[in-house]
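One protein chain omitted, others in place.
After this line comes subunit A, so read on.
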């Protein structure tokens, strides 16, 4: 079922269009990654969805109806969460819970649950000011979940964390995924590949590619040949670009990656070529384009 739908969302800041009329929808129960380089308009989009920023034009439907105040249904974790540093972790969660219309008892109970879940039970009485970056991210996640939102929006949830903190947050997201729909932005493609069901790729204020992770990979996947030489073989690599079955050639140092239209024919001819010319090959590998290749292609286009 369709949970949230953006219709022609535009956000203009002065003369610049940060978001240029995007349309997309998110299915209930999916984990969606919003990808894009810095400045693509990811944060602006997320803020509009979370009700923190008024779109210049366009509308957002929630469960098929044009929603006025989305904030009740959404839990949001900004890229740089901040807190009242004089509050303890527990106090902040109870405060956030009460603001989200839980009564005091419910807020207390839910806070304890979430503290347990994000592993901060031992630190709940400490001032948030004394928390580490990873702990702040976790308490931020807890406050976003306090009112059991229908949609959890996370803006770069792991970008600022060290590998351990990143692992922890990803594991938590995998748990949360079972209960609620998640939309998160990231520029770490590996994370998106790891836990998302659907992806949206944004570039310069527009959504260029969207769909389920498999279908996007399927659709844009191309066979690729990677050849590593023992010494420079630039001349040959340049010459093969003229073959009809080769669509793209990239050379980095002694490594060439060649995108092929026809793998079966291509690899035979190229192998034959290498043997005929006695080129010093160290590695000859057949693989597929990755999400990163796709991303680079979209962004550079």
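Heads up, the rule we're going with is that a residue touches a chain if its C-beta (ideal position, glycine included) is under 8 Å from a C-beta of that chain, and two chains touch if they have at least 3 such contacts; residues count from 1.
The rule is simple: contacts and distances are computed from a predicted model.
One chain of the complex is hidden; its UniProt record names it "ABC-2 transporter permease", one of "Phosphoenolpyruvate-protein phosphotransferase", "Small basic protein", "HPr family phosphocarrier protein" or "ABC-2 transporter permease".
Contact with the chain that does not appear here is found for just one residue of A:31, A:60, A:96 or A:176, A:96. Interface note: of A:10, A:53, A:170 or A:195, the residue touching the hidden chain in the full complex is A:53. One chain of the complex is left out; on subunit A, the residues touching it are 47, 50-53, 69, 71-72, 74, 76, 78, 80-84, 86, 95-96, 98-101, 143, 147.
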